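Every protein chain but one is kept in place in this view of the complex.
Read from first to last, the chains carry the letters A, B and C; within each, the first residue is number 1.
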Amino acid sequence: MSNTTGLRFRLTTFGESHSKAIGGVIDGCPAGIAVDESFVASEMARRHVGANATARHEADCVEFLSGIYEGRTLGTPIAFTIVNGDVRSSDYDAFADKFRPGHADYTYTQRYGIRDPRGGGRASGRETAARVAAGAIAKTVLREKGISVGARLLEELPPPANDSVGGIIECTISGVAAGIGDPVFDKLNARLAAAMMSIPSAIGFEMGAGFEAARMTGSQFRDKWNADFSTRTNHCGGIQGGISNGMPIVFRTAFHPATTVAQPTECIDSNGALHTIVPQGRHDRNHLPRTVVVVEAMAALTIVDFIV
Amino acid sequence: MSNTTGLRFRLTTFGESHSKAIGGVIDGCPAGIAVDESFVASEMARRHVGANATARHEADCVEFLSGIYEGRTLGTPIAFTIVNGDVRSSDYDAFADKFRPGHADYTYTQRYGIRDPRGGGRASGRETAARVAAGAIAKTVLREKGISVGARLLEELPPPANDSVGGIIECTISGVAAGIGDPVFDKLNARLAAAMMSIPSAIGFEMGAGFEAARMTGSQFRDKWNADFSTRTNHCGGIQGGISNGMPIVFRTAFHPATTVAQPTECIDSNGALHTIVPQGRHDRNHLPRTVVVVEAMAALTIVDFIV
Amino acid sequence: MSNTTGLRFRLTTFGESHSKAIGGVIDGCPAGIAVDESFVASEMARRHVGANATARHEADCVEFLSGIYEGRTLGTPIAFTIVNGDVRSSDYDAFADKFRPGHADYTYTQRYGIRDPRGGGRASGRETAARVAAGAIAKTVLREKGISVGARLLEELPPPANDSVGGIIECTISGVAAGIGDPVFDKLNARLAAAMMSIPSAIGFEMGAGFEAARMTGSQFRDKWNADFSTRTNHCGGIQGGISNGMPIVFRTAFHPATTVAQPTECIDSNGALHTIVPQGRHDRNHLPRTVVVVEAMAALTIVDFIV
Partner (left out) sequence: MSNTTGLRFRLTTFGESHSKAIGGVIDGCPAGIAVDESFVASEMARRHVGANATARHEADCVEFLSGIYEGRTLGTPIAFTIVNGDVRSSDYDAFADKFRPGHADYTYTQRYGIRDPRGGGRASGRETAARVAAGAIAKTVLREKGISVGARLLEELPPPANDSVGGIIECTISGVAAGIGDPVFDKLNARLAAAMMSIPSAIGFEMGAGFEAARMTGSQFRDKWNADFSTRTNHCGGIQGGISNGMPIVFRTAFHPATTVAQPTECIDSNGALHTIVPQGRHDRNHLPRTVVVVEAMAALTIVDFIV
């Protein structure tokens, strides 16, 4: 199980949804970067926005254990923890020995043969908190190089009664000079695609004109030059041959809706018997608003890995 | 520049479009696999299908140098070469010091500061020949485990006069047991997305219901169980929480059209001056038919890496 | 800076000598292993043995944050921390802007341009505490497979007044079946050598007959077979061609003496001026007794990485 992402600015995350803490270790962050803990906290808060947020409102306070001295990075590993404060595992009891539809319960058990019955384990959306904390450090490094990352929900749908919605998040990375990325397997767009598809519920990814480009002709699609090496359109999304061309890097990620909803749900047990259960507790009817900062974090972690 | 893909079944490719040879080394292939060289040759031939193929019709004969003894793999590195037979670099002279729109010429030069002027260098589509050769070995390993990989062009558009078209290729991987993949950063869908987006011209990727899933509700999207752990629908594309669920793995990749077309083309030189050039030679008006086997090769290389 | 060791059973360590905590994350430990925290504590205690131990006698209590549920591993990352309790950094003030002889002060500053002035930073011997904690988990996994690791100090020299001594530690790994290791770059002996030489103060490594083998003839050196595939001698130290042969794996590591002693010491400042300083505090005159468990830990981490 690989819990590490990145080759130069490497993040290793740990923690189950109901262990003492979750957290991460960043290895490869440059020395001398000023870390603003209030910025880290504000990023963590963005993971809790929205009227439909789940009941789990713990503060998600990030504690840095190493790698920072008098507010600046040392170039050594930055370890951080986030205590799992509000652990109410009883909500999960009804599902302890059953597999929910659309969830990783079954696949995770097939893969590992063991599962922490108190929640999603490593497959829990809670794991993304460590990504957001590390993403805040990545954004700090990028800001010193004039690079910013911003994402937005393209279209917000009101969730129908007792059901959930998905959506599409567009992300723009500005300030990346031409020449970032590799031309073969480590194309910048390939790495961004992997980063986005590693976010829970991601189901589609496209750069620039994306799927629409499949219906354009070559003379329509190709972005015409301006004399300053910028282009008049940005159909390619800022990446050509896997390498940035200096235009804003633009991509969209589609997310499917949360699959636990307050409706009768047909689960299967390990013997293949079906059971109809109505989930208790509150459920996340629209996870998109809080996924925006996760998209930004993974985009920042991907770009910074090519730049440090 | 990373020219290696895979962690366990690793492929390293080499060769510029106009070097003596291109090729690759596979490290991690299991011992004892029977290699059918005629199957390898037939896969290579699929990279040349279609009335719109480029003029470069070299045989693309794969020569295996090591790792195979009396028709079976030894478990040692399998090195292979493909001679670059038909090298007519004069077609490229007009572009030697200019950057074409929609190409990697500019980004590659920004990245490396040096470029083989005789063609696309490592960014050439020719590099995919090595992927197809290695993909044939990967498919051979998968076949012994009952896994097959098949891709098809969803909708073939006739290219308009003097212009090019893109398209969408759907790939299905059948026979993958539940439990393949990792739950965090190395999700199987994340690795597939990276593999697909590393193919030249790829611009979008989606699993199962894909972008449509962003408009479904949770109760619609979640795939209901059958008693044998299969599901009645396959909106998730056979992967849940990054791990296969035993259903066919289904995904689509969008490709943009080739950007060199037989029309006046505004190029830019390194001083920022624009020059209108009409490309000579024949050009690839529809690269999709020959991209199908590249999609299959990258899918096979991705899956086999989780299974060996 | 790579703070990760291992490819399959991967340990990432963090923490400076004076940060809030040091610790590590183990990724790749199999699920279902029973973890005995009292065994971990006893291993940590072995890092404090000896009359000449330094004054820093903190308990070195290991707290596990994740990856273990009801005493058994989950297969998920095992994160642990060790609080840096007894931090008296004033002892270091005299050296804050000077480089000691035989220390990493100078090389570390040349490498990173920044140094935590409160101690050795990542170059501190304190970092080995995380290795010992992880080594205890590795030993636990190995024990289930019938493999044990034991090291001993070959010859203990009494340190002369106000000076320090080094020594040689021999380690034996018993119970490793034939067939573990790789034949080219990842030879088991190469990995063991790297693991041993990564321990602070290590300066030599040899397998089996070691440097003596350079003076033997081939007919003397080669280990003769018994009919059960064991050998009558073990000059090769249990590894042939990089792969275990089923005999005990035996190697020795030489350690140089600690270079800070209670004597006038000529340090150099960043301008090249020499200063004679008499170090205050207590110093480690014989670090060998407490290095034994570090040797075992690194041996266990190396072997387990080939076996999980």
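Here, a residue touches a chain if its C-beta (ideal position, glycine included) is under 8 Å from a C-beta of that chain, and two chains touch if they have at least 3 such contacts.
As the structure is a prediction and not an experimental result, all values here were calculated from the model.
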Touch partners, limited to displayed chains, of the chain removed from view: B, C
Option from C:31, C:45 or C:178 whose C-beta touches the chain left out: C:178
Full-complex contact with the absent chain, from C:20, C:48, C:143 or C:256: C:256
Hidden-chain contact residue, picked from the options B:76, B:148 or B:174: B:76
Interface residues of chain C (partner: the chain not displayed): 1-5, 13, 99, 101-104, 106-108, 110-111, 121-123, 127, 157, 159-160, 163-168, 177-187, 189-198, 200, 202-211, 213-219, 221-225, 227-229, 231, 235-237, 239-246, 254-261, 263, 266-268, 272-274
Interface with the undisplayed chain - residues on chain B: 1-4, 10, 12-16, 19-23, 25, 27-28, 31-32, 63-67, 69, 74-79, 81, 112-114, 116, 121-122
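One rule holds for everything that comes next: only the chains that are shown with their structure count from here on.
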Graph class of chain-chain contacts, one of line, ring, star, complete, other: line
Rigid-body rotation angle, chain B and chain A, from Cα fit (steps of 5°): 180
Centre-of-Cα separation between chain C and chain A, whole angstrom: 36
Chain centre separation (chain A, chain B; CA means) in Å: 26
Chain B and chain C, separation of their C-alpha mean positions in angstrom: 44
Shared-contact residues (touching 2 or more other chains) in chain C: none
